[in-house]
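All protein chains of the complex are present and in place, except for one that has been dropped.
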Amino acid sequence: MFSRILIANRGEIALRIIRACHELGIEAVAVYSQADADAEYLRLADEAICIGPARPAESYLSIPRIISAAEIADVEAIHPGYGFLAENAHFAEVCAECGIAFIGPTPESMQLLGDKIAARELAERARVFIIPGSEGAIEDEAEAIKIANKIGYPVIIKAAAGGGGRGMRVVHNDITLRAAIGGARAEAEAAFKNGALYLEKFISEPRHVEVQVIADKAGNVLHFYERDCTIQRRHQKLIEESPCPVLEEKRREELCKAALRVVKEANYVNAATVEFLLDKENRFYFMEVNTRIQVEHPVTEMVTGQDLIKWQLKIASGQTIDLRQKDIKHTGVAIECRINAEDPAKDFSPCPGRITKFILPGGIGVRVDTHQCQGCTVSPYYDSMIAKLIVHKKTRDQAINTMKRALAEFRIEPIKTTIPACMEILSHSDYASSRIDTGFVERLLG
Amino acid sequence: MFSRILIANRGEIALRIIRACHELGIEAVAVYSQADADAEYLRLADEAICIGPARPAESYLSIPRIISAAEIADVEAIHPGYGFLAENAHFAEVCAECGIAFIGPTPESMQLLGDKIAARELAERARVFIIPGSEGAIEDEAEAIKIANKIGYPVIIKAAAGGGGRGMRVVHNDITLRAAIGGARAEAEAAFKNGALYLEKFISEPRHVEVQVIADKAGNVLHFYERDCTIQRRHQKLIEESPCPVLEEKRREELCKAALRVVKEANYVNAATVEFLLDKENRFYFMEVNTRIQVEHPVTEMVTGQDLIKWQLKIASGQTIDLRQKDIKHTGVAIECRINAEDPAKDFSPCPGRITKFILPGGIGVRVDTHQCQGCTVSPYYDSMIAKLIVHKKTRDQAINTMKRALAEFRIEPIKTTIPACMEILSHSDYASSRIDTGFVERLLG
Amino acid sequence: MSENKETKLQRVKELVELMKANDLVELEIADGDSKILLKRPQPVGPTITQLSPVPAPVITPAVPVEQTVQAQTPAEQQDVGLAEIKSPIVGTFYSASSPDSQPYVDIGTRVSPDTVVCIVEAMKVMNEIKAETSGTIVEVLCETGEAVEYGQLLFKVKPD
Partner (left out) sequence: MSENKETKLQRVKELVELMKANDLVELEIADGDSKILLKRPQPVGPTITQLSPVPAPVITPAVPVEQTVQAQTPAEQQDVGLAEIKSPIVGTFYSASSPDSQPYVDIGTRVSPDTVVCIVEAMKVMNEIKAETSGTIVEVLCETGEAVEYGQLLFKVKPD
């Protein structure tokens, strides 16, 4: 096992990684920007190094600065967390060149799975359903129209390099398709410096379901069951849960096995999440693979009792997984609410500022992952997440009930947060009965 | 189920009960003294009523004031928590007279089990080993000497109505026994208004082990396994864990069954804890029954996944327990540290004051039960407990490891707490290997 | 020397508590070479002019507030020098000994320390509450049947 690593991230995930390190007897070196200089979680690191000013490009996104910090701190490995450099294959390459272990997959896996068209092809090879669509990037309008007519409207145009909704268009006939391609290409070009587009059948009212997977260098690949992340707003997940409440046992097993096949096909190592769309008939279609730990990983930790960050560290240090698939049991129901500093009255725009009152909820089955505290400041420079509130109970009704109790207890003043929005969703009869799709939150809250 | 109850207590247990109530859809009315008027947890109650000044006798210990509050708040039941009036049979009687359900046993059970001699006799009838000793109160010196010679020195003198070490003496021969009786009687008389004494064989280097039991009005009695509370200082528990690390499976089953027999013999209803001494050969001897929820109940909740306060509420409202003994599984290891505002450098004297920095530990398997928060004050009027820090992990080594990590994270400033003492104990090789007895902490910390 | 500084910090903290407790805005202690100066923000303004007459403040015992709330109204300005009769127990307030009786006291009634001003019922016991002061009742703050908690204000009395 490593004896000393660096965490190339900030906030709650940095603290989460520090905790895992300390329980494994690993020293954790934190890096921070000047904007985070007075963050309390930095005190828990064994060393903290200022790497630059607030702007991410000059701190958390700066590969030279992070590598320099790793060198002066004399660490064996770097954990990238999520966001920032976590899915930057070049960063993983630089780490390798510098003789520093990257706690994540190889640069090749990242590159392969980061390309949506290549990932689709890989899923097909792994005999996993993909959404019917173009086999690769579409050449021109004529080809797009031909494919759209073959698979049937509505279809969705997506950026090959994309994510977060940029470069995406849903179209219902030849005319709107023709009109949409140019704009989508320009958007993709601007956002990802890659204008390649592909086309898929549009799945209406889908759920978002994903499978947590861990693979080691010896070729062991295990799944840790699924998470349902259907509650999202503008492609930002807001509430996640496990198990997926609408999935029958047999289908669930198929889903998890499909995820394993994808990861095996990619010769993948470390933690990954295989994302699927679930249609109204509970047919699942491969979407993409996230090659990092996800924000919502605690949901899986609660229902499986497994510490995913520790697995990442163990695998990166060369350990093999000493678990068999049947040792991983799924118990009860876990739900996570993301508590962001956002003002729902202002279209969920970030609401940074100083927290003058911060009282965490507690009790049986309640976990709060947060780096914030009373007197701390929510920085305007980074994402607005204040805390992840996770509950774990025997049944979904109990979990919803406890989550509502915990949300009501959580006091964060004076900034606005997503607590009322989460409360509204959890109190909705359609959420209780799981009659929801990925458009639910936008229909409810706008 | 009740729709509205009153909590005749304060602090973390009041908050704990509020949480259970809210998850069951019960309104919780809090009472408070003027010293607690600005306590943040009162905001979580559905109503809060000031019942008197800081002095417990005029507030939390005042039966008329609490009953008046219950009447004006129009509640159906009162939960007494622990301490204060929780084991006051007269209070339970008054509740009954006023038509208010007491969330606990009947006054008769409390009286019966509150008398140590009667409780010993009851345990004998239930075929549970008791420590050899006088069959009832000792009449005079001559009788005491006769018994002591029969069971063999060393023997311990105890107050029949007692607890907390008052009226207790360990003696090693006829001369010291003769000398000790008068003083013990006077002390018992002063402390409990009852000078009755009894005599027992003194068990050297024992462990303290207790069994959590719940019984309903229909006669169902279930145990929730044992807690080991050997880590105590001057009869105050400091660290508790479950399971007892030295108990083999068969003996453990015998212990739990013995506890069930005692509770059944007493026709007991609601939550109880049957306390035992465990000698160096792991023979267990009945000590006493606590007729209330205990401070350390979360340890049991973590390993069984059961909510004990909810069971108390359900049973008091007349529900029968819809669990069978085999449904109650014990999983993993839980440890609780009591974080008290005490200064170890000043012989653990209470250290009240304002908390200017309060950052809770977190992460997988960490639970903190606390009513305190940053900016709040630890009152000099009541017990000095700030928080209960509980961890739950698969193995004891992991639990100790995570507890140390959590203790290191816990920031409470500027007041002195038991965190360093807990850390010292948890880091001790004798604790790790469980080679301890009830005298361990005093030998370590004085 | 370091212990001296430790002591000083402790002293500053105590002074801060003193300031807060007494709502001071500035505190300076000079002693030869040694000097301590502390300032807290001026409360928003010395007077709040409220143009509309405002009713007596609503007391919400369930949510006590730490700060001293300084809300002056014309009615309250008269309070200067008034004595207060508070409930010594939790219970139900009755202004008279029975529904048919006259109230023990009303606005304008003169009271002496032994005058019974109301009853607070607790556990079926009717507790006669005495004025414990001398003067004239100028305000009655509770109504018959109302629940009162410990320390709740019942009457205001203008002393003789």
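Labels A, B and C are assigned to the chains in the order they are written; within every chain, residues are numbered from 1.
Going forward, a residue touches a chain if its C-beta (ideal position, glycine included) is under 8 Å from a C-beta of that chain, and two chains touch if they have at least 3 such contacts.
Since this is a predicted model, take the numbers as computed values, not measurements.
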In the whole complex, of B:325, B:356, B:398 or B:434, the residue touching the missing chain would be B:356
Among A:52, A:243 or A:361, which residue is in contact with the omitted chain in the full complex? A:52
Which residue, A:17, A:67, A:131 or A:256, contacts the hidden chain when the whole complex is considered? A:67
Of A:298, A:344 or A:375, the residue that touches the missing chain is A:375
Kindly note down the residues of subunit C that lie in touch with the hidden chain. 2, 5, 8-9, 12-13, 16, 19-20, 33-42, 44
Touching the hidden chain in the full complex, which residues of subunit A are there? Just list them. 34, 37-38, 48-53, 59, 64-65, 67-69, 71-73, 98, 375
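Heads up, the rule we're going with is that only the chains that are shown with their structure count from here on.
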Please identify which chain has its centre, taken as the mean of its CA atoms, farthest from the centre of subunit C. A
Of all chains shown, smallest offset between own Cα centre and global Cα centre goes to B
Computed distance of Cα centres, subunit B from subunit A, in Å: 44
If I count partner chains per residue in subunit C, which residues reach a count of at least 2? none
